[in-house]
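Removed: one protein chain of the complex. Kept in place: all other protein chains.
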Amino acid sequence: MSELAQEVEPNEIAGFRREVRAWMQANKPGDPGFKLPQSFLEVESDRQFEFLRDWQRKVFDAGYLGLDWPAEYGGQGDPLKRQRIVSQELSRARAPFLVNVIGLQWAGPTILHYGTETQKKRYLKAILSAEEIWCQGFSEPGAGSDLASATTRAERTVEGWRVTGHKVWTTLAHKSKWMILLARTDPRAGKYEGLSYFLFPMDATGVTVQPLVKMTGEGGFNQVIFDNAPMGREALLGQEGQGWQVAMTTLLFERGAAEGSGGGQATSSAESVQRLASLAKRARRGGGTAAEDPVLRDRAVELWIQEEALRLASLRARIPGLNLDRPQALRLMNKLVYSEFNQRLSELACEMLGPASTLWLGDAHAVDRAEWPRAYMNSFGMTIGGGTSEIQRNILGERVLGLPKSK
Amino acid sequence: MSELAQEVEPNEIAGFRREVRAWMQANKPGDPGFKLPQSFLEVESDRQFEFLRDWQRKVFDAGYLGLDWPAEYGGQGDPLKRQRIVSQELSRARAPFLVNVIGLQWAGPTILHYGTETQKKRYLKAILSAEEIWCQGFSEPGAGSDLASATTRAERTVEGWRVTGHKVWTTLAHKSKWMILLARTDPRAGKYEGLSYFLFPMDATGVTVQPLVKMTGEGGFNQVIFDNAPMGREALLGQEGQGWQVAMTTLLFERGAAEGSGGGQATSSAESVQRLASLAKRARRGGGTAAEDPVLRDRAVELWIQEEALRLASLRARIPGLNLDRPQALRLMNKLVYSEFNQRLSELACEMLGPASTLWLGDAHAVDRAEWPRAYMNSFGMTIGGGTSEIQRNILGERVLGLPKSK
Amino acid sequence: MSYPQIPADFGFTEEHEVLRQSARRFLEERCPISEVRRLAESPLGHDPALWKEIAHLGWLGLVLPEGHGGAGLGYLHLALLLEETGRRLLPAPIFAAMLAGFALEAAGNPAQRARLEPALASGDLVATFALCDMGGGWEAAEIEATAEARDGGYLLRGVKPFVIAGAEAGLVIAPFRERGGELALFAVDLPSRGVRVESEIGVDPTRRSARLVFEDAFVSASARLDTAGAATLHRVHVRGFVALAAEMVGGAESTLLMTRDYAIARKQFDRQIGAFQAVKHPIVDVMIGVELARTHVLAAAAALDHEPDSAEIPARMAKAIASEVYPVAVRKAVQLHGGYGFTWDCDAHFYFKRALWSRAMLGDGAHHRRFLAADLLGPSA
Partner (left out) sequence: MSYPQIPADFGFTEEHEVLRQSARRFLEERCPISEVRRLAESPLGHDPALWKEIAHLGWLGLVLPEGHGGAGLGYLHLALLLEETGRRLLPAPIFAAMLAGFALEAAGNPAQRARLEPALASGDLVATFALCDMGGGWEAAEIEATAEARDGGYLLRGVKPFVIAGAEAGLVIAPFRERGGELALFAVDLPSRGVRVESEIGVDPTRRSARLVFEDAFVSASARLDTAGAATLHRVHVRGFVALAAEMVGGAESTLLMTRDYAIARKQFDRQIGAFQAVKHPIVDVMIGVELARTHVLAAAAALDHEPDSAEIPARMAKAIASEVYPVAVRKAVQLHGGYGFTWDCDAHFYFKRALWSRAMLGDGAHHRRFLAADLLGPSA
């Protein structure tokens, strides 16, 4: 969302923001001359990956990652607020996203929460520096919305465990050193109790990463087959059988319901209403421009009001006194509202473009390099991934409003 | 809906239509000088009732009711098509609705279907002539969407049964001679098997009719308490324990999924997009009129397209070759689509009126006698009564699309 | 213009929370829905004793200066308070009093304010503001009523419908067009000669209104508030957007809770209906709408407190989104209460009617989006 920085701030904070903003302007990479991914869901080529990894390392070296993580693990022990400012300035600068997002936002905070001292020392710094990339192994072909029905097995061995099964939506698996893995350690135990959470080494034997092609035709989004793949005892995070609980913590971070990430954003240049407006002024429609069409204007403003509400909610969420009736509501609804907002925004852009929206990646005359139809299709990654919108509504109804379970 | 007669017809049909149309023009009653109900859900005063009963008798005496019912029961044994034309011309003329609608459209066809010869001879003619008014006793405080959970008991006696229980939404009960009653004859049998269907005499002892006031403040919509109220053997329609099946047949007629009513429509002057348009041209909005506001224009046309689709669907529904993939779809979806269309239409009218929509029945300056806010509120009678929109969607999903039951 | 800067903490303090809690507790006790029903069916429509209590709590003078009997608080206080009164459908003309206060603050000279504000704050004077002109128009350009200078005073002509509490008010402030076309606000005592007051029969029984007909009503020169002009009326409107939106969010919140509670209590098919996604998900969507609208109301109030001159965009956004959310909340409430929701016995219809009233007044969603569009996209075709 645009203009994330519209708040009156105390001086030291404002000063830090100015410093970060200046650094972004000076160091933000230019157009690489090849297609960049819109999000971490479509990193395909090595050059894309290396470009993005270099960018994250640069941000880290500048001291702008892990500000809120303890110094002994590679962080700086600063208040969370400062890290938030960096994230805001990253998207304000429309800088590329930080490629190790799963490490920074999901694995990292979970390890900080459940990890042993050894595990924290071992993994956290390399997440910030992007030396070691992480992927996620939760979803399976038969376990999407119903994550707890995961059937991938981790069988005890003398050294640790051997994993056999099939995980999907394992974005970045082909570039990853580690995977946060949810696997069944006790098939006889209950659906939830039988699961454990592991930090799995992707270079183990018996691991096959297969590309999955998205509806856009882009790759980067793949699946992993495990055939008796071994891991050591140290791979276990939390207790055996505690996997569901640990995974739920990860999802809290993933869904933005809890803060504490190492920093960064999952997408480059989130589409904003300001960009929609500039498109509307260029898009021809019935003689005039889309910006002059009263019905499209009305819909664009509806989105503007939503966008401002989301931005202001991120401020309001940090003022306990303004959230007394429903303390968790704003954080828990953010993923649902933002992902559907983003979907409507990119679809409206396609409608504004009209016939011109039918040109695709690589066509010389495609408006904004076909960014809009591509963004519209990729928007489903957000309304489906990390818990579909339907599941989000169940969660909100049950956890926030106390409505009875739908099962 | 407007212009129901826009079809090219064979001559004898067209001739009959001309005749009916002429009769309506000549005989349609004028403004009675007092408030008329918008639908059978709000008949309050005796003068309203008598006015409407006289109108139905006049239509019957003219030979325009029960055309498709057998002659021996007071009908004329004509093809259904002719009755349909009368109904179309009734609403085209914006004539008052026929007050015995429950008899004509629900009880009558059900009796024709399940009744003994004696029952048909006894009840049908008096339905057409409005000599005997009918009401419906299906819903209960605890059994709305879940009709089959009705707990009103009918206990066997030597002469027949005694009824004890509580029915709601018993529209017109205070004017009715008979009620179609769904009651539990065998509490030990299954939820569905324990129900029987009766033609209950409202003048029985132990029957109390209490007014229920609607959200509009209007009455006519009431509840009935049964305290050991007796009825004879002849009251049973169909077999004992067959009540659910018989009631489902009634609901098919009620929901327009099956045709064969004695004629007439449930509401006077259904609001139409044409009337919305004439309002829009009168309604002031921001200097100009609502008709000039591009966003309201767009929404009004959406409704026009819906209205034409409903009108055209009523033609298409009678062309088997154009309904092969889903023969029941158009009829089963009609109630849902029409009731929600009507609700959106009357709400949009209120939005067009703006501040003027805040004046209510009886205010000297209320536009169109506050017809629009009143119609908006009354529209919920249709989205809730006869199976809520939510239940309608279950029915369509399960019966038409073969989706699994939601229970 | 774009969305103005507001403090990251919205300027929220403990003080705000104290006001919100005391208001909620007071209204829970003094204004349960049973009382709202009783008053809705009474001739007057509200309870003068309750009015006095509200005045003593300092609500009527909340944003009026301390020197004039007010509490000298800000718009975030006001928004939090009106959210609570809207939540309870408080059947007292407090919203009208707020509009009158905005008008005095915007247009009154020191003498006029010193004369009227103390009476307004103490509740001795029931003051109201005539938003609409004949035909329902309310924006500066739509004001047709006229004021003609005559014998050191003015002759007022025109019709002002939908005036909240118009039948009982002791003072009405209303815009009139002077020779030359300039708008001025006049504070007219009621009753007074030449002003015919016709009680209206309104959709919303918890908010009574009247139609004021000015037939060459003569008022003294001092009745004309000092600062004239469309900009002054606009100032009143912008504050009105936020105040009304705050009430609306409160009403939508109650409607949401009522529906939530019913979905938990009501069983069909041997299950609580709230377990059905066809019931649960619409309720969740209403909750999301309420939270987004509440966020806009609080932010707009903060903008009025800290950036009053650039609060128009936040205020319009707040009224626009509240005008979308409240009507949906009440529609779902009636629908999901089923047969019971359609009856007078169910409380849902009181909120339903207030929602219709509130969307219709001071501009609905489409109205405000049209203005906002000019800001986002430049002039229309």
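Letters are used for the chains, namely A, B and C, taken in the order the chains are written, and counting of residues starts over at 1 for each.
What we mean here is this: a residue touches a chain if its C-beta (ideal position, glycine included) is under 8 Å from a C-beta of that chain, and two chains touch if they have at least 3 such contacts.
Small disclaimer: the values here were computed from a predicted structure and weren't measured.
Trainee: Residue by residue, what part of chain A touches the chain that was omitted?
Mentor: Counting only chain A, the missing chain is touched by 139, 141, 143-146, 149, 168-169, 212-215, 217, 221, 284-287, 293, 295-296, 347, 350-351, 353-366, 370, 373, 376-377, 380-381, 383-385, 388-390, 393-394, 406-407.
Trainee: Take the complete complex as the reference. Which residues in chain C touch the chain that isn't displayed?
Mentor: 276-278, 281
Trainee: Across the whole complex, list the residues on chain B that are touched by the chain not included here.
Mentor: Chain B touches the missing chain through residues 3, 6-9, 273, 277, 280-281, 288, 291-294, 297-298, 300-302, 304-306, 308-310, 312-313, 315-316, 318-319, 321-322, 324-326, 329-330, 333, 336-337, 390, 393-394, 396-397, 400-406.
Just so it is clear, only the chains that are shown with their structure count from here on.
Trainee: Tell me, which residues of chain A touch at least two other chains?
Mentor: 294, 298
Trainee: Which residues belonging to chain C are in contact with no fewer than two other chains?
Mentor: Within chain C, the residues that touch at least two other chains are 271, 276, 366, 369-370.
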